[in-house]
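And then chain A:
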Amino acid sequence: TSGEGASTTASASGSGASFKGCIVSDGGGFKDQSFNQAGLEGLEKAKSEDGIQIASVESKSDADYAPNIATLVSQNCNLVVASGFLLADALGQQADANKDTQFAIVDSTVTPARDNVKPLLFDTAQAAYLAGYVAAGMSKTGTVATYGGIKIPSVTIFMDGFSDGVAKYNQDKGKAVKVLGWDKATQDGSFTGDFTDATKGRNTSQNFIDQGADIILPVAGPVGSGTLAAAKAANDGGKDVKVIWVDSDGYNTQPDYRDIILTTVVKEIGTAVQAAVKSELDGTFSSQPYVGTLDNGGVSLAPFHDLDSQVPQELKTEVTALQEQIASGAIKVESQSTP
Partner candidate 1 sequence: MSTSAPAQPTAPAAAAAPVERSSARPVWVMAAFAALALLLFGGFGPAGSSTFALSGGGAAVSLPDLPLPGRPSGWVIGLACVALVVVVELARRAGRPAPRWAVPLFAALWVVGFLVWVVAGQRISLVGLLGGGLVLAVPLVFGALSGVVSERAGVVNIAIEGQLLAGAFLSAVVASATDSAWLGLLAAPLAGALVGLLLAIFAIRYLVDQIIVGVVLNVLVLGLTNYLFSTVLSADRSLNSPPGLGPVAIPLLSNIPVLGPVLFNQSVIVYLMYVAVAVVHVALFRTRWGLRVRAVGEHPRAADTVGINVNRTRFVNVLIAGALAGLGGAMLTLGASLAFGQNMSAGKGYIALAAMIFGRYSPKGALAAALLFGLATNLQDILSSISTPVPSQFLLMAPYLATVLAVAGLVGRVRAPAADGQPYVKQ
Partner candidate 2 sequence: MELALEGITKRFGSLVANDGIDLVVAPGEVHCLLGENGAGKSTLMNVIYGLYRPDAGRILVDGRPLELTGPGDAMAAGIGMVHQHFMLVPVFTVAENVVLGHEPTKGPKGVGLLDLAGARRRVRELSDRYGLAVDPDALIEDLPVGVQQRVEILKALVRDAKVLILDEPTAVLTPQETDELIAIMRQLTAAGTSIVFITHKLREVRAIADRITVIRRGKVVGSADPSAPENELAALMVGRSVSLGVTKAPPKTGEVTVRVRDLVVRDHAGTRVVDGVDLDIARGEVLAVAGVQGNGQTELTEAIVGLQDAVTGSIRLGETELVGLRTREVLDAGVGFVPEDRTHDGLVGTFSIEENLVLDRHRAAPFAKGPALDRTALRANATQLIGDFDVRASGPEVAAGTLSGGNQQKVVLARELSRPLQLFIASQPTRGLDVGSIEFVHRRIVAERDAGTPVLIVSTELDEVLALADRIAVMYRGRVVGVVPADRHENLRDVLGLMMAGVPEAEAVAQAAAYPSEVEAAAADAGDDPVVTT
């Protein structure tokens, strides 16, 4: 079970046996094969490598954030990680009330900034831009789609980058690949309303497919499994739909769907969490935000894996070039939600 052996079994040798790292999920829970899970896995890696103790608590609703964080603080956690933007307010309050505990929050800053809170941010627009470019290049129908779970910056930033990537492709190639589900100008589009109900993801994706989309980017954690199911069903019916996964490389987390996952917009949450633990162990903890970029490897476009052969070499070359331009700052990927 999650958070196993927190207080009872101090594991392994390591330097961190007296250190306790803790994490609170948002409504998606730690089994979302995505965002929350990645955070917990980061902690678990720190546990096995540095021998720290860990504890984890899942939130079921917005009202759970504050008590969950507070409970972990009471459990003598040295570092409490809040998994997700939605926990920012609750985390801020707890940080004020518990000055000698360190906090980290994924995907958000806290306002005002606190000395004991480290934001872990990701400029996912950069990687999503590449994904958009690839999607546009790979689409046979000339229509691609994206949707989100809840309309929050850490979600829409993917969608902004994705549609910019498509626009870039259209501009460079004089094409008119259409993006369904997100309008960057009005910042409005398709959202399923939560990060849990895969049924809605399936339905939304089915509708995209019916409107002609053949590459879909779900930015909705476990809801995305609905997209995988819809795509597979459509392909069984003779279509050729592919999915671009988010957060952790879908090739590993979704082994059943390797044949339709084109690539993944990777967001190294686990690495960032592990690094935060390390910095606290080292005594180098600072409230300076960590921002994952293409340049520092905090975000990236995953390999095409099994579908590699289907991606034209020319497209790959262009993507590599774009990646270098973005990393070097030659191309600026802009989003309202850029951290």
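Candidate entries met the following condition: all candidates are chains of the complex that A comes from, given by their letters.
Worth a mention:
FYI, contacts are C-beta pairs under 8 Å (C-beta built on N, C-alpha and C of every residue); 3 or more make two chains touch, one makes a residue touch a chain; residues count from 1.
On a predicted model such as this, the values are computed, not experimentally measured, just so you know.
Within this complex, the numbered candidate that touches chain A among 1 or 2 is 1. Interface residues of chain A facing candidate 1 in the complex, by the touch rule stated above, are 1-2, 29, 31, 58, 145, 147, 180-181, 183, 186, 188-191, 196-200, 202-204, 206-211, 222, 225-226, 229, 232-233, 236-239, 256.
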